[in-house]
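Structure first, commentary second.
Only one protein chain is missing from this complex, and each of the others stays in its spot.
On to chain A.
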Amino acid sequence: MKILVAVKRVVDYNVKVRAKADGTGADTANAKMSINPFCEIAVEEAVRLKEKGVATEIVAISIGAKQSQEQIRTALALGADRGILVETDTDLEPLAVAKCLKAIVDKETPDLVILGKQSIDGDNNQTGQMLGALAGMPQGTFASEVNVAEGKVKVTREIDGGLQTVALNLPAIVTTDLRLNEPRYASLPNIMKAKKKPLETVTPADLGVDTATRVKLLKVAPPAERQAGIKVADVAELVEKLKNEAKVI
């Protein structure tokens, strides 16, 4: 069984990102970059399936700038077998990312595609679902448990009301939630081995994908600063303030 995992290069979750003064975006210059935490969980799940003997090959894909190779190498050090970089200097939107992935799915014909439910930079939560629609594959999103047996994958999903388990025919798409697993760290011997694993580079044009942006960014601004709290004398005053000052009731 072949598994495709998508890994995205994002600003490290420890970095406090600030909005640029001119409102055109977030200031990420020289910030530490890492593999998106949800993608890391996706890689871990694939590696566990391989360790269990369920999967035989794991291909890690990243779509982005040349430096995204580092995140592919991280995935390779964690246990993926080879990597594909779809190199582009434009910041792709989920639809374009999903189209690139679709093209690779056509070529690689994996049995399972595992992605993060979202990336912590854009927070869109769309790519997996869009890929499902484009590729005509069933999807199990927000996975907190994944079991492959008898040509199906059972995915336990974290939904508002609790947990829901779905059984999907393979090939299928799984997007990971935080509680699916705890990713391992790359051991030093595996970091060295990752250097020797194959990493292929293609471009969206090679894949025939049009990467034009469809969403217009109007403005990026920091969230309003929290005001200091105040003490109220009684419930009546509280209700009055909620109604007339905060205007929330």
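Operating definition for what follows: a residue touches a chain if its C-beta (ideal position, glycine included) is under 8 Å from a C-beta of that chain, and two chains touch if they have at least 3 such contacts; residues count from 1.
Everything that follows uses one rule, which is that contacts and distances are computed from a predicted model.
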Among "Cytochrome c biogenesis protein ResB", "cysteine desulfurase", "Butyryl-CoA dehydrogenase" or "Spermidine/putrescine transport system permease protein", the UniProt name of the subunit that does not appear here: "Butyryl-CoA dehydrogenase"
Touching residue (missing chain; options A:Ala149, A:Leu188 or A:Val235): A:Leu188
Residue in contact with the excluded chain [from A:Glu70, A:Asp106, A:Asp206 or A:Glu240]: A:Glu70
Contacts of chain A with the absent chain, listed as residue ranges: 27, 29-30, 32, 70, 73-74, 77, 185-189, 191-192, 194-195
